[in-house]
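These notes concern the structure reproduced below.
Missing here is one protein chain; the remaining ones are kept as they sit in the complex.
Then we have subunit A:
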Amino acid sequence: MASAEEASRPFAGLSDVSISEEIPVEGDIAVPVGPSTRDDEFSTLDEPVKETIVRDLRAVGNKFIHVLYPKRSSALLRDWDLWGPLLLCVTLALLLQGGAADSDDQGGPQFAEVFVIIWFGSIVITLNSKLLGGTISFFQSLCVLGYCIMPLTVALIVCRIVLLSGSGKVSFAVRLGVVTASFGWSTFASTAFLADSHLTNRKALVVYPVFLFYFVIGWMILTFSPGN
């Protein structure tokens, strides 16, 4: 009650103000003209294409750096985009194509298969995360999962280079080590971004499908052998 009185004290003087109906209220209200380019700031239609592309590339690159050094930050979540995941997914699928286990040409995963696995897996993990009570949105989760495939893509490139020198036991051991390290890195990176949005005791439930997902991708990379 006292606080209400205090609050109304600054306006107490106004309670006596009354305007009679005969006096017409008229006049001009001059609003100081703010930056008239306010609309132009949000409209990016007029800028040159190069600027748009460079800005988007910079945003994508920034997120890649965040994945390389995963610390708890909201950069990936704040300005999510799906360019990075698309780029990584296409790279992964292209590099994994052309692998053949035997003389048959269907031993390796095809482009569409990799694509479907990555996107379907991401969607399932996102739905699971939301159903467990997660607070991040659908596309933010897709963004994080897609960007965190980057270490595995790097591992695939390394594996292909190693395979150029032969496919013996040593090369297998090297590949196994590289893929395991990058798989752990991917899981850790995505956990750093995703798990914050959950209650602490359910983190394990959210992380497990992510672990499975990257395990399957890592398995596809490890078992890849280029055809003759």
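What we mean here is this: a contact is a pair of C-beta atoms (placed from the backbone, for glycine too) under 8 Å apart; a residue touches a chain by one contact, two chains touch by 3 or more; residues count from 1.
Quick note on the criterion: contacts and distances are computed from a predicted model.
A chain of this complex does not appear here, and its UniProt-recorded name among "AP complex subunit beta", "Aspartate aminotransferase", "Translation initiation factor eIF2B subunit epsilon" or "Protein YIPF3" is "Protein YIPF3".
Listed residues A:59, A:87, A:174 or A:212: the one in touch with the omitted chain is A:212.
Taking the whole complex into account, subunit A touches the unshown chain at residues 101-102, 104, 106-107, 109-110, 113, 117, 127-128, 130-132, 201-202, 204-205, 208-209, 212, 215-216, 219, 223.
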